[in-house]
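Would you mind keeping the following structure in view while I ask a few things?
Every protein chain except one is present and positioned as in the full complex.
Let's look at subunit A:
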Amino acid sequence: MKNFSLLSARAGALFFSPAAALVGAFVIVPFFWVIFVSFTNRTLLGKTALNPEFVGFDNYIALFNMSTFFTRGQFGFSLILTIQFVLLSALVGQALLGMVLAWLLQSTPKNVKVFSESAVIVAWILPEVVIGFAWFAFLDYDNGTLNMLVTSLGLEPGDWLLENPFWVIVFFNTWRGAAFSMMLFNSAFSSIPPSYFQAADVAGATSFQKFKDIALPLIKGHVVTDLILITMWTFNVFTPFLLTNGGPSYRTELLSIYTYRVAFKDFEFGKGAAVGVVIMLINLAFALVYLRIAKQKNKGTA
C-alpha cells in the first residue's frame, strides 16, 4: 500500500507535468511578460519596436493623466463607459432579467419551460462571431430586419448602430448573457423545498411575496456569485467590437476594445500592457471579494 501510494505520487507528478508546463508557458510567463512590457516603451513599429527602453511608471502615469483623463479616446473615458456598461448590461440587464425569467419559469408548465430555456440558451452557446455579424445585419438601417419590423408598424426606422450605439451594445450584452443568470437562479429556485411555497400558498401569499420573502433570502449566495461573475465577464467582454468597432467616434470603446486599439492599432505595446495590468487589478479585486464571500458561505453551511 505504501509502495502504491509512492508510485502514484510519482505517476501523478508525471501526469501533471505536461499541464504544468502548458500553464507555465501560456499563463504564468505571459502574465509576468505583460507586467514587464508595461514598464517599457515597446511598440510594434518605429524605433522602439526591437529596442524598447525601460520607462518606469510612465505608461501608468500617462493613463491617469488627469488633464486628458476623460477625453474621448482616453483611458478614463473608456473606464467610465465600461462602468456604465457593466451597471446597465450586467447588473440590471443580465442579473435582473435572468432572475425574472427564472422566477417565471418556476410556475410554467414543463414543456413551456424546456422550450423557453432552450431559446435563451441559444444566445449562450452560439459562437461570438456568428451572433456579432447576425446582430449587425439585424440592426442595419437599410436592409435590417429590425427596421423592416419597425416600418411595418408604421414607425420611423432607427439608425441604431449610428445614433444609439451604446444602447445597442447594452441590449446585446444583456441578451447574450441573461441565459447564464437564468440557469443559475433557476437551479437555485429549484433547490428550495416546495413545501415552503405550499405553506405560503396556504397563508395566501402573492407570487411577489413568495419571491421577496422566501426565495430571495434563500438564494442570496447565488445572487452574489452571479453578480461577481457577470461583472468580471462584462468588464472583459469584446464582442461589442463586432457590432460597432468601438465607434462611431469612441462612443462604444469599452476598456477591452481600448486595450486592443492601443496595442494592435496604435501599436503601443507598452501602454496596451499597462492598461491590461490595470484591468487585471480590477478583476483581481472582484475575484478576491468573490473568494471571501464563497469562503464565508462554506463556513456558514459547515
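Operating definition for what follows: a contact is a pair of C-beta atoms (placed from the backbone, for glycine too) under 8 Å apart; a residue touches a chain by one contact, two chains touch by 3 or more; residues count from 1.
The rule is short, and it goes like this: contacts and distances are computed from a predicted model.
S.K.: Match the chain absent from this complex view to the correct UniProt protein name in "Sigma-70 family RNA polymerase sigma factor", "Acetyl-CoA acetyltransferase", "Glycerol-3-phosphate dehydrogenase" or "Extracellular solute-binding protein".
M.R.: So the chain that does not appear here would be "Extracellular solute-binding protein", according to UniProt.
S.K.: Tell me which residue among A:F138, A:F211, A:W233 or A:F267 touches the hidden chain in the full complex.
M.R.: Going through A:F138, A:F211, A:W233 or A:F267 one by one, A:F267 is the residue touching the chain not shown.
S.K.: Of the residues in subunit A, which ones touch the absent chain?
M.R.: Contact residues on subunit A toward the absent chain are 43-47, 49-51, 68, 71-73, 136, 141, 159, 161-162, 244-245, 247-249, 251, 264-267.
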